[in-house]
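Shown here: the complex without one of its protein chains, the others still in place.
Per-chain residue numbering starts at 1, and chain names A, B and C are given in the order in which the chains are listed.
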Amino acid sequence: MQEGMGFTPQLTASSIAQILWLIPAVPMVASGVIALLKQPARKLASTLAIGSLAVSLLLALVAFGHVLSGWSHGFSVRETVNFVWLPMGTGTVDLGWVLDPLSAVMLVMVTLVGLLIFIYSTGYMAHDENYTRFFCFLSLFAGAMLGVVIANSLLLLFMNWEIVGLTSYLLIGFWYQKPSAAAAAKKAFITTRVGDIFFLLGIVWLFAQTGTLLFYNHGGGALEPDGISAMLAGKAAMGLSAATAIGLLIFAGAAGKSGQLPLHVWLPDAMEGPTPVSALIHAATMVAAGVYLVARVYPLMAAGGTLSQGGAVAGSTTTALTVVTWVGASTAVFAALIAVAQNDIKRILAYSTVSQLGYMMAGLGMGGVAVGMFHLITHAFFKALLFMGAGSVIHGCHEEQDIRRMGGLRTEMPVTFATYAIGMLALSGFPLLFSGFWSKDAILASAHDWHSGRGPFYLLVFGALLTAFYMTRQVCYVFFGEYRGHGHAHESPRVMTAPLRILALFAIGLGIVGTPAWPWFQAFLEDHPAALEFARFNEPGFWPLIATSTLVVFLGLGLGWWFYGNKSPRAEEADAVERVAPTVWGWLRDRLYVDELYGVTVVAFYAWWARVADWLDRRVWGGIVAAVTTAFRGLAHFDRFFDQQFVDGGFDKGCEEIYTGGGLLARVQTGRVQHYLRLLAVAVVVLAAILIWSSPR
Amino acid sequence: MVGTLDQIFVLLKHWIVGLLPPVLQPVVGVLLSVVAIIATFPALFALTTVIERKGLGRIQNRIGPNRTGPLGILQPVADGIKSLTKEDIVPLNADAAVHFLAPLVLVVAVFLEFAVLPMGRNMVLVDMDAGLLFFFAIGASTELSIFMAGWSSRNKYSLLGAMRAVAQMISYEVPLLISSVAVVMITGSLSLVKIVDAQNQYTWGLPHWYIFTPWGCAAFVMYAVAATAETNRSPFDLPEGESELVAGYFTEYSGFKFALFFLGEYLGMFAISGLGTALFLGGWSAPFSFLQFVPSWIWFFGKVMLSICVMIWVRGTLPRMRQDQLMNFAWKFVIPFTLLNLVNVVVWRFMGEGWARWIVCSAIVVVAYVAMARIGMRSKKIAPRSYRYAE
Amino acid sequence: MSAVFWILAALTVLGGLAAVTLKNTVHCALAVTVAFAGLALLYLQLDAQFAGFAQILVYIGAVAILVVFAILLTRGSETPKQGIFSRSWFTGMTIAAGVFAVLGWAVIQSSQVLPDETVAPSVTVNQIGNALLGRYVLPLEIVALLLTAALVGAVIVAMHEKGESK
Partner (left out) sequence: MTPLGGYLLVAALLFAIGLAGALTRRNAILVLIGIELMLNAANLNLIAFWRYSPHPELLTGMMFAVFSIAVAAAEAAVGLGLVISIYRHTRTTDLDEMNRMKG
């Protein structure tokens, strides 16, 4: 573990760390209770869910405060509580949880955003008949996510990871009556599974290498120097060290969860789920889980490279991080490109999410934990804001999702518009004012002075341009021009708009904790004291960078406005960009044919393989089974014969004997009370006589 | 002087016994008291009949018997002579032996009941340790005689009357017993003499009669109800409801046997009111400390006659009950209430001296009464009686 | 052996005999009542006041009445045409005689070892009450339970079933 500036690690687990497990446990229990509720118990269900998450939020805040105080007193707080879960042979499999800056920050973020989303859902799902089921899933999801966050053991993390996957499946397929929703759920589940397989392999391999699954265990953990060196010692194919291989495997899992390039296909389809779900899963928490995982195992990723203070790899980077970086960067651009040509309001956001996740990955790869996590946090807030804004738009337009059938909502839904605009500006990184700008800027900065090549930098800048462009496009479509949808749009209820306002505040305000001038957040994550020094502004190449990103953003906004500003195109007529470059537009609209590609390759292969297996089943195994069956039936026939002839026969004989015997005895049972009484009396006489004669005189 | 007047009968008895040879003394002593009882109560019975008839007459706005003797005082004598001289009819296919035995059993049993009643200071025939138990045991055996009467006279009215009477007496014996158990629980003795002694003390000139305690009052009311039912008095006089079955179980009796039954009934009344007096009204003790100079036996008989007059008054006032009402009243109100009252007694007994227990126990009584009345009322719909043929 | 004892014994035994031999069922019931009364007096003779009064209260006050009711409810008062004794009455009598012979013989045999006249125990009801709620409280409770159960059971057994035509 990193020890900068003579920070002394604090080892003893404090009371709050002891009860840290409550944070995930409370919502899980709540979901269990809700699962037992009857369908009409709506109010109770939502109250339970929200209340439980509020409790978790309080606990998380306490934990955060604890870490904060420890940090400000110059400790690097990392408190772990481990216990033996499964002793096997000589070794044991331990589970445990950890409280350190990383998990503390994540805890606060997840609980806070989650709580807001819960409140929002009470309004959004108000008319759904399966309200209680929804909240059951929601709180189960929240619990699992929190479990992922606090896990100090890869295994525990993986368990919660899988629960998260399951709940996301349940939630995406919440409206399972819709075939598309069911399909989307299946797709999400399977696609993430692909990643998880690699993840599991990585876990096993790691266990084989280090003999423990704990991250930190007072020097005995996998991520502590001994474990790292143990993994570095191991060798994998192609001259890679085991550490790198494991890192890549785990990254594959992360990529699956947070929709990185090869495995991103499920995320856009997952928009079939209810909007709060999209906000919860695809903005704030689940997809962030991947990023969080990479951040969590960052020491492993960075293994081999020389660690500077703050854990960012100085000098020559490592293979794993390079991969992460390139995947992230390409995902960012790729998804942004697709997002340009989508018409479904939520799909656009989904693709933007994918690209933003790409940013985070790239940030992790190049700038270290702090950079990536900072963007994760800010993004979580404004993307949740955007999704929920989209939700309220959809709500207001009578479940219409096609942006070409909206427009002019600026006047009908002022609150939504204002908050949405804030979110959009934050996302596209409007200079100085919004949090998105600072986090993205940090990533760009780290990309700019990355040692192995400028490629990612250019990609990311282009991505930023696109981001600004498609967000502008969307906003123009939705809020400007005149209303083109059916019916009359209306503003959403307070219970939905209130969370929007709060999130909007965060979207603006959160930037200040991470400005280059006062990199408090980074400092907090990297365990060295934060200092306010404007000197950083004068570093060479700082202003140019700011200027570039600002320029890019304005360019994107301007282009967007120029194409779409205030002219409200009908649904049937061609899109503005389409008129310019039809072919490109076609590709983009069809999402660069990735799905189709998978369709003809992977899916087709599996289908063929399934047919083969089917043939095997029917012909070969089926034949064998049939043969065995006939043999047994023959045996059974013989058996029956034997039974009927000998066993039954003998038994019947015996029964007859007993029956006749009983008949004889039954004669005594005359059914007359007095006869019984008579026998009794005779017995008395005999008994008394015996007593008298036997008694000594 | 006061003492002598108080103890006059006791002294008289001792004087007479003193004249005899010691061999006979115990026997004669007992015999004398028995004779005294057997002489006194029939006389009271005669007095009561005339009081009742005249009282009822007044209540029903008549004059009542006023021919024989001054103001009809001699009416009972006339009745007696008449019933003695009348022919004694036994129905043809009646069960003669039982028909004959029934009234005897009744009268004998009732007379036995007086053996344990303290009728004044030192004036009790046998001071049994289990006097109360004795009283109830004997009282229970009167039912049998009534059944004998009803069954033996081969007459549906008599049989029905007997059945009603027995059922009613069994039902009301239970509350009678339980409400007296309350007293026993406080006094800690089954002997009536001890019970009366326990009540014969005064604070600020007021006696410690049990009727003046919450539980005692409740118990006494219940006792009074049960007693009227036990003696087949109105409003519980279904067994001899003239309008329904001619005269109940002694329809087929005439002449002297009838008189015996009549006597038996009134002796029963005396016995029950005597017991009630002993249990709740302080027996022979004076109502105020300054009245103690009055002889104790006067108080006893005064109280008995008073309660008899109340019974007559009730008879003249209340209409007769219906059979199902009777039973419901017994099993659904009286018995549960008396049982609750027992709990109340326990509370009283263990709360110790002081005003607190008065409040608590009274509260319990009132609450219990109201609650049970409500519950009882809920089941049956009490509508104003509708006259189908009148008006 | 006081004369009183013999009188009471005679009363009891005769009552019992009448109860089992009389033709009319109701007479039997009344006779058995006499036997009960005799027994009660015997108890008093044995200085068991409480038991005696309990006997009167329970048997004469309750059981006898019950029996009488049962007789009337089952039309038992008219005598059956084929005699009051069951077909196998002779064996019954002999067996009963045998039992009496055995018991009586046993008593006679052991009469000389039996204790002779002893002082009458003076038992107040107070002591009995204390014993009932002290040493014998458990049997008391059990008996209370039994009586309740018997009450309910008897009611249920004898009650008209619904819809049963009568």
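The rule is short, and it goes like this: a contact is a pair of C-beta atoms (placed from the backbone, for glycine too) under 8 Å apart; a residue touches a chain by one contact, two chains touch by 3 or more.
The structure displayed is predicted, hence computed values, not measured ones.
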Remark   = Not-displayed chain touches, in the whole complex, chains A, C
Note = Residues of chain A touching the missing chain are 662, 665-674, 677-678, 681
Remark   = Residue positions on chain C contacting the omitted chain are 1, 5, 9, 12-13, 16-17, 19-20, 25, 28-29, 32, 35-36, 39, 42-43, 46-48, 50-51, 54-55, 58-59, 62-63, 66-67, 69-71, 73-74, 76, 80, 83-89, 91-93, 95-97, 99-100, 103-104, 107-108, 111, 114-118, 120-121, 123, 127-128, 131-132, 136, 139-140, 143, 146-147, 149-151, 153-155, 157-158, 160, 164, 166
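Criterion: only the chains that are shown with their structure count from here on.
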Inquiry  = I'd like the most central chain, judged by C-alpha centroids against the all-protein C-alpha centroid.
reply    = A
Ask   = Measuring from the mean C-alpha position of chain B to the mean C-alpha position of chain C, what distance in angstrom results?
value = 29
Separation of chain A from chain B, taking each centre as the mean of its C-alpha atoms, in whole Å = 89
Partner chain C, residues of chain B touching it in the complex = 95, 98, 128-130, 133-134, 136-138, 140-141, 143-144, 147-148, 151, 159, 163, 166, 170, 173, 188-190
Inquiry  = Residue numbers of chain C touching chain B in their complex, please.
reply    = 24, 26-27, 30, 33, 37, 49-50, 53-54, 56-57, 60-62, 64-65, 68-69, 72, 77, 124-126
Ask   = chain A touches which residues of chain C in the complex?
value = 86, 88, 91-92, 95-96, 98-99, 102-103, 105-106, 109
